[in-house]
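Excluded from the complex is one protein chain; the other protein chains are retained at their positions.
The block that comes next holds chain A.
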Amino acid sequence: MRTRWVLAGTTALLYVVGSVVDLLVERASGWYAGGLRELLTFAPVVLASFAVGWLLVLRRAGGAIGWLLLANWLVLVSFGFASTYAGYSYSPTSHGDLPGARLAAIWDTHGWPLLFAPFLLVLLLLPNGTLLSRRWRWVVVLGVLSFSATTLSGVLGGERLDRPFEDVPSFDVLPAPVHAVLGLGLPGMTITVVLAATSLVLRYRRSDAVVRRQLKWIALAGCLLPVAILSSTFLDKTPDSSGLATWLPFVLLFMALPASIGVAVLRYRLWDVDRVVAATVAYAAVTALLAAAFVAVILVGGVLLGGGSPITTAAATLAVALAFRPVRATVQGRVERSLNPRRWSGEQLVDAFLADLRAGRREPEEVADTLARAVGDDDLRVYYWLPAQDSHADADGHLVADLPASPTARTPVRRGELHLGTVVHRPSVRRDLEHLLMRAGLAVEIARLRVEVRRQLAEVERSRARIVTAALDERRRLERDLHDGAQQQLVAIGLDLRHLQAGLEDDSPVRHQLDDSVQRLGSAIRELRELARGVRPATLDAGLGPALSELAGRAPVRTVLDVTDERFARDVETAAYFVVSEALANALKHARPALIEVLADRVEGRLVVVVTDDGPGGALAAPGSGLAGMGDRVAALGGTLTVDSPPAGGTRVRAELPCA
């Protein structure tokens, strides 16, 4: 590791010193005009390869790719120094024929194949520094041979040099047969380029999503190559293709290539590639369309109004300005659709869901399923945050203290400062998910609120059931206290009085007074007993059947019972008893029936109690009436109470109580 750092530092130092010297020499020579400009444009290109190359080497990422980038840097630097050195040597102010100046001049013209060789090899190695398979070694060999051959034939083949060294004699040392053989290098280079591209395509096809995204970055940079070629061919009007239109795209290409290679190999913000690609393509397309529109308006305007009319220009500008928004929207949609069909179809899914949600065709809780389908992750789950409980909950309102360990990725859902919940999902879908959550956030919030309300409602229902059960238990306790406490005491006192009485003379006047007192005690005890039964009949301890038959036995009209012997939970039995008790009281009070039928049986997990009378009907469970109160208690236990009382049709009270 240390040697690499030392090497990197040394080369950087040498490079800086070399560049300064290069600049000074150019200044001194005076003839190579525009040296600074060239340096400023050339330097970023050189620096890109240098920096990315060392970054990869020092990080030990991507195998030989880093070294190849450094090789590319070396080639670029050698060109820079060679041209400066040769220029200094052959300048009109003539510093004389410096040693090696001729070679430098020849290199300036004929060294170009080496500008492409490192990048071609990089293409074969992307993104992890290994070849597609061992067979591809032959492509590397072919590349090295053909590029070397072409370089050699250029340097040694005696061809004329480019400006400004056209007067410098070239080497011409190759025998004709060797020159012919080396001539095969050019087609070899072409084949190598094609094979390298093929390797990339094959690799892309065989790869998973991560590698594909890595390769897409390279492809993105590679898009500049045709741009550069087209630009230098059609836009550059300078005679020797040295104008801005030629060198600028190439400078961009040689900066973008190392940069994209670095991104791909180091996987830094890899997942932005789709967005960058889409945005690049979309803006290129929009620009082209608007430029075409502008030109069209100018041409048409020129024909109609004559050239140079300000109206034409204004109209063209207006047309472009007006067209910008709709064109951009359409193009962006099209581009995203074709470049990222999955995200596009995901958006369509979410948008359709939101429309259905607004129309009431779907429930907000289905947002989880929709997101799962939109990003293609079956394991995706949405958990809603309940601040009051300080916990997540699922869509059914069940608290989830610990989110499941798998899948591993978590994306929080926020709306402003508000934390709405957490999506648990596979890491690979994070980008798409975040994108879609921006649309679906409102649905998540609605679902969260509904979960919260449902939970609160369930809690209220539970507490109501607890209150009613507690009240029933309280009745039972009160009844016990009356029977076992007050009543027993009174009986004991009565016995005491009787004992005292037994000790008295037969004709004692106190004896009669005691008789009277004991009788009054007896009445008090009977009153207490009635009171206790009203609170809760003790026979309920023996079951609904005994309690109801006692109740029916006390009714002044014929009451027919059909009651199951089954036992139920105490609160269920008590509630059922009071339903019958209230229904009987109601019937006796209002209906004057001749016959009352009481039915109690288990039906599908519910205790169903039906009290029917043959009275005139028309009874209503008015608020505050005994039946209405009974309905509340039955509802509190999760049951229902219905009163069916058609005029002249008798009254039918039906209660259903869940009894598991």
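Keep this in mind: contacts are C-beta pairs under 8 Å (C-beta built on N, C-alpha and C of every residue); 3 or more make two chains touch, one makes a residue touch a chain; residues count from 1.
We adopt the following convention: contacts and distances are computed from a predicted model.
Considering only "ABC transporter", "Iron complex outermembrane recepter protein", "Response regulator transcription factor" or "Putative secreted hydrolase", the record for the omitted chain gives "Response regulator transcription factor", by its UniProt protein name. Considering the whole complex, the residue from A:Arg4, A:Arg137, A:Arg160 or A:Arg554 that touches the absent chain is A:Arg554.
Check A:Val155, A:Val367 or A:Ala538 against the missing chain and you find that the one touching it is A:Ala538.
Here the missing chain is touched by one residue of A:Val141, A:Leu318, A:Leu495 or A:Val510, and it is A:Leu495.
Shown as candidates are A:Asp167, A:Asp396, A:Asp484 or A:Asp601; the residue that touches the absent chain is A:Asp484. By the touch definition given at the top, chain A reaches the unshown chain through residues 480, 483-484, 487-492, 494-496, 498-499, 502, 518, 521-522, 525-526, 529, 532-533, 537-539, 541-542, 546, 549-550, 553-554, 556-559.
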